[in-house]
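The complex appears here without one of its protein chains, the remainder shown in place.
Per-chain residue numbering starts at 1, and chain names A and B are given in the order in which the chains are listed.
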Amino acid sequence: MIALTVRQSAAPIVRRIGAMLLTLWFVLTLTFVLTFAIPTDPARAVAGPKATQEQLETIRLSLRLDEPMAVQYVRYLASAAVLDLGYSHSQRRPVSDILLERLPYTALLAVSAIMFQLIVGGALGLWAAVRSGGLFDKVVFVGALVVVALPQFWVGLVLLFVFGFKLGWFPLGGASLPEGLVLPALTLGLAGVAWTSRIVRATASEALASNIVLGLRGRGIAPRRIVLKHVVRLAAGPILSVLALDLGLLLGGAVLVEAVFGWPGMGNTAFQALQQKDLPLIMGSVIVGSIFVLVINALLDTARVYLDPRTR
Amino acid sequence: MTKPDTLGVQSVAPILVVEGLRTFLTPDRGGVTIPLVERFDLSVDPGERWAIVGESGSGKSIAARSIMCLVDPPLSSTADRIEIGGLDLTDASRAAWRNVRGQRIAMILQDPLTALSPVFTVGNQLVETIRRRPVSVHDARDRSLDLLRQVGIPDPALRLNAYPHELSGGMRQRIAIALALACEPQVLIADEPTTALDVTVQAQILELLVTLSEKTGTAVVMITHDIGILPEFAHKVAVMYGGRLVETGTVSQVLNTPLHPYTQALLRARPGRSSSAERRRLPVIGGAPPDLFRMQRGCPFAPRCEAALSTCSEIKPERAMIDGRRVACHLVTSSMGTAG
Partner (left out) sequence: MPRLFRPDIMVGCVIVGAFALCAVAPGLLAPHDPLQSLPDGLTAAGAPRPPGDGGFILGTDALGRDLLSRVIYGARVAVLMAVVPNLIALMVATLIALTAGYGRGWLEAVLMRMTESFLVLPLFLIAMAVIATFGSSTTTVVLTLAFVTWSYPARVLHGEVRRLATSLHVEAARSLGAGVMRITLRHILPHLTPLLVVYFTMNAAYMVMLEAGLAFLGFGVQPPTPSWGLMLADARDQFFRPWLIIVPGVSLALLCIGFSLFGNAAEQNSPFHGRRVML
């Protein structure tokens, strides 16, 4: 029995990893092409505005910029495969070291935001569905509409102002844990709470009116169990699907939120790299960010298939 | 199979008593409340099998749900009296009803495809229902295997770990029956359990219900639009039209000597039942089922009744007791000369 299931699930996993690698290859190629589209001379960026022609030539040779594009491309892919993402001239460290250091901060922020939105958004959506048509439902509906339209960085500023400045409950930035995590995670997850509550409310309403719940009621199953066990499971599939799609946007928001709160994650790193025109670091951030999204995507997908067997 | 022909002496108290059940629709934007089911009475003895027959829109499914108090706004239902197994549920709270459902009275829905949850295994759903009573998980698993065997599912251990969408329609309906019987209810309400199934499977499910009913002594109230299954399945039958009961009685009484014009027309309209002289065209009932939102005064069947009297469109007929059965028809009561 177990052997059967393992074999059955092996093929899809292999296909999944294959698709991920393919997408990753596309991403790498895209970033490679972008580096050539940039008019800035990478050698000049490394050397600074006062470099002489000879210095530029030396740097160009050391960066192997004279080789044909195809060779550079292969070299690029090869080094990416071993996670050698180049050398950052603005921080004088290998790019991979920098990103490895900063990735956990962004990951922590992202995961906290996701937890926040799933729990709070889910609870709001469930209750709105159970009391469908009532005041709570209407308030949540309008509230979600308003919240999702608020610019994230502005919300961050306001929260910082109210809870950091006026009330002094939280620090005004930096990376102290856990106090420093609260406001950024809240800011990042707030929009998520809004759309999560709407989707949960939709699927939960549908589930409550369905024959499944009618059957459960007909068997006298307690309401709490109906909602917390059955309705939640039924809503899980759609929520995880949309969450996976939203990941890219979430990371984009992370850049802004990290900037507002001074959170030392990858977003902040990339922002500083842009200001310094540190090309390897920028590209490295893009690549690592993409990998992060792909991995979380795969995790979410696995969770969804487990929770909702209809999608198999 | 024992099928009593007449009502006989009632020595045992009925297991389900419904008196004066009515369900109405209250439109959201105000306006007149619309009755969907009116004056519904039912008295079911232990182990007895009833069939409630009617066309679409006759209110039979709503009546079934109302008996278990499972109607949602904008519908609402009340009754003069509802008793299950001697327990008075007339003004019972929602909590009391939740307690009773599953344990004393259970329901099988029409479409097995949508009635079982697709995100949990069969075993999970069975155990959940069985464990409404304090039973260990282990014992619950054993009992669920037992139940699956009872409903005729081969290789039950394998099925416990399966998901409903991996099984055929017939098997899903069997599982639905198992779920309904899990807590040993005294009454089972089956809302058109065979309509969504293949013809061959239909017969199997019906047979299963009869067998189970005989074996466990569970009374069954089956909602159906198919008169053909009556002789094989039911002891008694109630015919509904336009939200009201028009005729009730034992199956042989009603099928052999139908009194109400609607029942007569229904029986005539069955293919292959007409005599050779009439075999040219199927004697269908002219007109369309009544629009419950625009009910006229008087008998709901009057517009389509061939033998309608003038009173029929004026006054709603009361149910009268004739020959040990009930009929609601002016024609019948006037010709019999009595109102019982």
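Just so it is clear, a contact is a pair of C-beta atoms (placed from the backbone, for glycine too) under 8 Å apart; a residue touches a chain by one contact, two chains touch by 3 or more.
Every value quoted in this text rests on a predicted model; they were computed, and no experiment measured them.
Asks: Considering the complete complex, identify which of A:202, A:242 or A:307 is in touch with the unshown chain.
Replies: Of these options, the touching residue for the absent chain is A:202.
Asks: Give the residue, chosen from A:63, A:107, A:148 or A:242, that touches the chain omitted from the document.
Replies: Candidates A:63, A:107, A:148 or A:242; residue touching the omitted chain: A:148.
Asks: Looking at the full complex, which residue from A:23, A:211 or A:241 touches the chain that isn't shown here?
Replies: Missing-chain contact among the listed residues: A:23.
Asks: For the full complex, which residue in A:181, A:235 or A:293 touches the chain that was left out?
Replies: A:293
Asks: In terms of residues, what is the contact footprint of the unshown chain on chain A?
Replies: 22-23, 26-27, 30, 34, 38-40, 128, 130-134, 137-138, 140-142, 145-146, 148-154, 157-158, 161, 165, 198, 201-202, 205, 208-209, 213, 217, 223, 226-227, 245, 248-249, 251-253, 255-256, 259, 267, 270-271, 274, 277, 282, 285-286, 289-290, 293-294, 297
Asks: What residues on chain B make contact with the chain left out of this view?
Replies: Missing-chain contacts on chain B: residues 72-73, 94.
To be clear about the criterion, only the chains that are shown with their structure count from here on.
Asks: Please compute the C-alpha centroid of chain A, do the same for chain B, then give the distance between them in whole Å.
Replies: Inter-chain centre distance comes to 54 Å.
Asks: Considering only the defined contacts, which chain A positions touch chain B in the complex?
Replies: It is residues 210-212, 214-223, 225, 230, 233-234, 236-237, 307-310 of chain A that touch chain B.
Asks: Which chain B residues qualify as touching chain A in the complex?
Replies: 68, 70, 97-103, 106-107, 109, 111, 114-120, 128-129, 132, 163, 165, 176, 179-180, 182-183
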